[in-house]
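Complex shown without one protein chain; remaining protein chains in place.
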Amino acid sequence: MRMKIDVALDYRLASPGAAILVVEAAGVEGQVLSDTRIDVQEPSHFARVAAEEGIGERIVMRLGDRMTCTYSAVVQVTRTRPDLAELDAVQVEHMPGDALRYLLPSRYCEADRFTNLATSRFGGLSGGAKVAAMRDWVEAHLDYVAGVSDGNTTAADTYIEGRGVCRDYAHLLIALCRAAQIPARIASVYAPAVEPQDFHAVVQVFLSGDWHLVDPTGMAQADEMALVAVGRDATDVAFLTTIPAAELLTQTVAVTRLD
Amino acid sequence: MRMKIDVALDYRLASPGAAILVVEAAGVEGQVLSDTRIDVQEPSHFARVAAEEGIGERIVMRLGDRMTCTYSAVVQVTRTRPDLAELDAVQVEHMPGDALRYLLPSRYCEADRFTNLATSRFGGLSGGAKVAAMRDWVEAHLDYVAGVSDGNTTAADTYIEGRGVCRDYAHLLIALCRAAQIPARIASVYAPAVEPQDFHAVVQVFLSGDWHLVDPTGMAQADEMALVAVGRDATDVAFLTTIPAAELLTQTVAVTRLD
Amino acid sequence: MRMKIDVALDYRLASPGAAILVVEAAGVEGQVLSDTRIDVQEPSHFARVAAEEGIGERIVMRLGDRMTCTYSAVVQVTRTRPDLAELDAVQVEHMPGDALRYLLPSRYCEADRFTNLATSRFGGLSGGAKVAAMRDWVEAHLDYVAGVSDGNTTAADTYIEGRGVCRDYAHLLIALCRAAQIPARIASVYAPAVEPQDFHAVVQVFLSGDWHLVDPTGMAQADEMALVAVGRDATDVAFLTTIPAAELLTQTVAVTRLD
Partner (left out) sequence: MRMKIDVALDYRLASPGAAILVVEAAGVEGQVLSDTRIDVQEPSHFARVAAEEGIGERIVMRLGDRMTCTYSAVVQVTRTRPDLAELDAVQVEHMPGDALRYLLPSRYCEADRFTNLATSRFGGLSGGAKVAAMRDWVEAHLDYVAGVSDGNTTAADTYIEGRGVCRDYAHLLIALCRAAQIPARIASVYAPAVEPQDFHAVVQVFLSGDWHLVDPTGMAQADEMALVAVGRDATDVAFLTTIPAAELLTQTVAVTRLD
């Protein structure tokens, strides 16, 4: 399938400063980019550095008191939808370093607090079947409600509150997978099925020797997502980080299915 | 200077499982390794993967119910002691991706909570002079007391408690540096001056385009440390992680200055 | 039923200081005390003040570096076992001030974080039937495991961990009840059925105009408990508080059913 992505961001900075932007679909296997274009108004400096795991790039800019940016691209998704039930767990001692890292607890994914839940509720399953059961459970356990979580909300908070948005769903699934020794990381993506249209966060799990996209909100499928960046949790994939703080003026994300 | 390192670890696992070991001095610029030897008793599987940033390695093993390991090496340290006052801050937009990552808050280093402290107390300084002032302040603000912190203690906790051990000192300095837009990461090291002898944790800051070792406990100097591994915080450089949990039987760390 | 209570405590204080002791069965309706005796060795000062809600007393002492105390009593329990299903919720505007207070969140019972859980899982029930369902759910959701919780563990922590001891069970049930506008407080009690024998913590809920004892661990029943003290949460009913800190030397609690 192919999708068209159109993003427009306009923020006011409290004072001239720097901004880090991670909004472009990544040039990685499984998706083919065309017609990409990014415009930032009047940065005094504009640089690109590799993002986490070499997937995608961070744009780092020096700005005045305004961050105005448009981004558009067409992405053809060529990856297939994984059949989780057929994927196997990888033993810890057979994992590459780049997977092993994603077993560790992180700021928003306190995997070590979910050991008992992972064992008591999902102990009888393994590999992709376990991930599938965890994904189904997260979707059932949570209500999708905007405005109840913020930049301090962790997987543990979300588990208690029973509510959240895509990043909260992702953090909870990641924490559970890691607690079960399945490497899991966050992935920021675009997907036409996301309602309302916005930046979206899902999960990548490491099974059968590769990373696979899973959406605990149930809104999107792996073969209908454009991958932007990955990381330990939301800290790593924030679409915009500014120094100093910035105020949102307007922001639109439009993702259209082309075929 | 040269140092001799001797480590012996003996742990009992609750059941057969896996262990990740990060105890070897890393083969990196600034230190020359010789006479290295590591012995683990009867692992059924033994693998090495690169650790964070390609500095050092993680040993990943499948074990029975016991983890018994000895490690010894001679390390000649060739790096020099940095003169912090002469090192400059790097602007965010000029940082490489591998430094930029270490501006972000992490589990034990909630940099975003220290913005006000970094500004109000150290706002008039910059670059290496700021790091030096922060380092001095951390050493003065904290008392070195074992047993008051644990695996849940964060930089914010340490700031309140006013006490901790080397990892707590490191986390607090890291949080302050990041809050001031200076990339900072944890480094596990060996140093003969550490009292009592043990694994030691210090800080690396990114100034003038390179990483520099700083010890907020004041016990060790950059030219008298053997670097083992680096990471966002203690999560990344744990010398031993076991699945399942393990019980300490005996552990000795001896680091002797040779010349 | 009648029970015989024998308690012996021996603690070493870090230095001469003060101790607050709350170990005596309270002189309240529903239980008749006899043969009560309390001995503390060599306090330089010994005073009694009313405990929370005038139920029981706090003994406040000035001590040397040792707190050695024995307490014994016979308690005849005359209260009956409540039939929760027949008890009604009291509307907030009809509650006395002494019940209203126990709707508020407290340190260990973050009722405001459990609103969604209380509504989504127990929304269809009310009054005593709701409390009974919550009690059953807490008992089923948690495993009774010593050593996994400590003085920092809150109801939210316990909900995530899925494990704890009597005080953790009590805090979780209290948080749920308050989230559902049912006043709930902790009660420290003695009960012969507690296994292993120890100080015990249960819950009091305010229904049909009075307070009723409920044990979320399922170990004890209201007509087989001797009430010691009540409060917002474990902070208020600690059996021993010392200034400075104290080290446990020996402690025995023996509760025997007489008839």
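For reference, chains read A, B and C in written order, and residue numbers begin at 1 within each chain.
Note that in this section a residue touches a chain if its C-beta (ideal position, glycine included) is under 8 Å from a C-beta of that chain, and two chains touch if they have at least 3 such contacts.
What you are looking at is a predicted structure, and each value in this text was computed from that prediction instead of being measured.
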Response to the item:
Only these shown chains touch the missing one, namely B, C
Worksheet entry | Residue among C:Ile20, C:Val74, C:Ala129 or C:Ala193 touching the omitted chain | C:Ile20
Worksheet, complete the sentence: Among the options C:Ala14, C:Val92 or C:Leu258, the absent chain makes contact with C:Val92
Worksheet item: Which listed residue (B:Ser15, B:Thr80, B:Ser120 or B:Thr250) would be found touching the missing chain in the intact complex?
Response: B:Ser120
Worksheet, complete the sentence: Absent-chain interface residues of chain C come out as 18, 20, 45-47, 49-52, 58, 60-62, 91-97, 100-101, 104-107, 110, 112, 151, 181, 235-236, 243
Worksheet, complete the sentence: Contact residues on chain B toward the hidden chain run 113-114, 116-117, 120, 143, 156, 159-163
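Heads up, the rule we're going with is that only the chains that are shown with their structure count from here on.
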Worksheet item: When the C-alpha atoms of chain A and chain C are each averaged to a single point, how far apart are the two points in Å?
Response: 45
Discussion item. Roughly how far is chain A from chain B, centre to centre by C-alpha average, rounded to an integer in Å?
Written reply: 29
Worksheet, complete the sentence: chain A touches at least 2 other chains through residues none
